[in-house]
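The structure appears right after this line, and notes come after that.
All protein chains of the complex are present and in place, except for one that has been dropped.
Chain IDs A, B and C follow the sequence of writing; residue 1 opens each chain.
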């Protein structure tokens, strides 16, 4: 034992369990392996939860809850914390009674129960799902001082299911078919039109989520996965796929999930999530604790493929340096990035900027607003600025 | 609508929710987004749980529970279903009071709380953890008619934490140091010796598991991760790392976790999990339902690197054909494989055989026994045979 | 799963073939040309009665919206600073009003109205928006013909990428050009919902 320990300050704030003490949990037996056949997080993590914004919606049954990204350490979102978006609450679907019907311009209409679906050739893939309204409250200005609320309408999971190309191979598709209507079994009978080409490219009907059955919040017993496209189109509690020649122009793809431009026109069918990123530490919920060396951490994603780089600025965008991307870097999945930062304790403006494999560079909110104004609600993929004050506190701000 | 539907048999067994009915959950509102701030699986999945083998141990506090692999759809194991192995039950550790002490042959001994640990440069990696006793009950013969019980002492997760090389860089390591003792804060004060070289290669101190804090079952608030090595050495509730020149020859690495050979000698320090695989469908819990086309599914893993191929036999090992590996194929992680199988309804013997990037080929139980006898308890990585009977039922058998 | 002739079965042969009645029963989606609309009809005045009893509690007697529930009528300009978007000034097709009310309304008891009732409240909502006269009767023929003011207000081809940021690395902006245009610091809108959220907002 060297001089270091000898000279170390006594630790008056050391808690009762620190060495040399032997805490209670080291001197007793905990519960056995039959205590929790299905496990739970530590009760010390009780504040790591989904949260909602009561003033946002008339009630909680057509509303949203947000993933606590400030506590997400990797690219996988814990099933218990995956954000929710309901249009008629969370239905309790009996899997034995549920059916998926595939019909319309097919040679052989098909009616599948969950057991049938599980028999088809399966695939597992890690993809994010983001509600395009994520950050929607920020179009007019910085509103919510919280990473959870500005960016938490996203989750990433390992999904298991069957490719639509497999199912449509089974039914056959008639010449001239070009669109697919997907419809849910929830009270909203939520429905969206999807180009057949996208369906055949990489869409799936999902029944597994992170090693267990799809959660009720995410569409149990089955949902559509439309990799990289806006969350709403990933229809949950999927009961019906109808093949046709034209889109249906449903309420969700006309009155909702369209972006109003300054000239009064609205963009529709803007499905893909463009490259986006956010710094998850520091953030308003996880402030700085004194000057020193830190690791800036964050998540980046693109609905158009892989993230190819992420840059970091701590001066509001004057200078940038590359962050380190954490493998595996998967297509249409969250990608974790890190960068060392020696904070001098002075005010700073922390930002991240993602670039994806198409070469697309994440825009600033000013660039977005210059083109799209302040009313789009959806598809805000702007660079987030976290203002770090000298006391370490962090605020959501927007820059010129 | 073509002839198909017109000629389709009426479906007398169709449940009340099948089309054209509109079930209750489609005609009402479910609970809102404030109902479950932390989510749960559907109650229809209530039988997908960890299970233990009561006759195996004197009590449940030094015992094991098994992951229901027959219900794991991907490579990620759900946190709630990750197998448990305790030597003194599951301690309830207060993270604010917990400390990790690093000392011994270091230049600067270090005392870290969870906040300190979280500040270091972090990494997230997907790795399996397998108890080397997985399949241990099968050395003398087929005993348990269940995939969950023959292979369920394994789980795979995205782990987030700090590399030991980072922590040891911080403390400095004195010349001559060669071994590290890792010790837990549980009642067993569980401890194991690990070569320093492995520690510096790829070991980590983990605080995150699949997007949330490490679960209490897996070592909350911090555990050691020793990628690819036997589960026991991945010390949970980690409180101490001591650096020295020699192994400590702890009870867990002499009296336990050693394999008795036919000549009475015992192998110790056999840390690595050698290449292994198992078919997860069909299996005793998930039998066949009539002749026809099926997808054989399974999981393969190796503690020595990536899985390079998996072959499938349905005739007890006379003929084999390659299975399809599901990307991402990650080092020291579960790898999912699939193979189409047209079952003629006749008795069959289904097997999978993994090969890893070192070229090692998973052995048969007969090959293992010829060398290691029937008493090793640990490191049974043999090819599993599932006997499929004409009625579709599946049994755990061993072949000559 | 037993099926009829071979050509009726796919490669895998799993599942069943839905009957015509089953397909018909679930095929509720309506298209702008009226495809999918069932027989039946309903007038504005019939709709007014149903609306008063089943819809007005949330949407207001004249579609003005109670509390935060959606307004169903609006004549605000879509170029307004804060446009109120509703059926009259925003929805491109009257068929979509029928489709949505039929599948999702009334909110607490979705898909509980008869086709006649859906026709009637659809007629009433269109009338509230001054899109049809007080004597309008909605049916599968009249609905697709209703002229919707914002019919051509949608761009159906994604114009992105419409921003052209560049991955500049140094001297990207003049420091004096950068100022904070807005901050959430004193907005006071961040909910706590439950339990500690952060150390910024008052508990």
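One rule holds for everything that comes next: a contact is a pair of C-beta atoms (placed from the backbone, for glycine too) under 8 Å apart; a residue touches a chain by one contact, two chains touch by 3 or more.
No experiment lies behind these values; they were computed from the predicted model shown.
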| query | Which chains here would be touched by the one that got left out? | reply | A, B
| query | Looking at B:28, B:52 or B:160, which makes contact with the chain not pictured? | reply | B:52
| remark: Full-complex touch with the removed chain, picking from B:40, B:92 or B:145, is B:145
| Where the unshown chain meets chain A, residue by residue | 1, 3-11, 18-22, 26-29, 34, 37, 292-293
| query | So which bits of chain B touch the chain we can't see? | reply | 46-47, 49, 51-55, 57-58, 61-62, 70, 87-88, 101, 103, 108-113, 116-117, 119-120, 141-146, 148-149, 169-172, 181, 183, 187-191, 239-240, 242, 244, 246, 248-251, 254-255, 258, 260-272, 274, 284-287, 309, 311, 315-321, 349, 353, 355, 360-364, 366-368, 371-372, 375, 387, 393-400
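Methods note: only the chains that are shown with their structure count from here on.
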| Among line, ring, star, complete and other, which one matches the pattern of chain touches? | complete
| task | Compute the distance, rounded to whole Å, between the mean C-alpha positions of chain A and chain C. | result | 23
| task | Give the residues of chain B that touch two or more other chains, as numbers and ranges in rising order. | result | 1, 4-5, 11, 18-19, 26-29, 34, 37
| task | Mark out which residues of chain C touch at least two other chains, giving numbers and ranges. | result | 8, 11-12, 16-18, 22-23, 26, 107, 110-111, 193-194
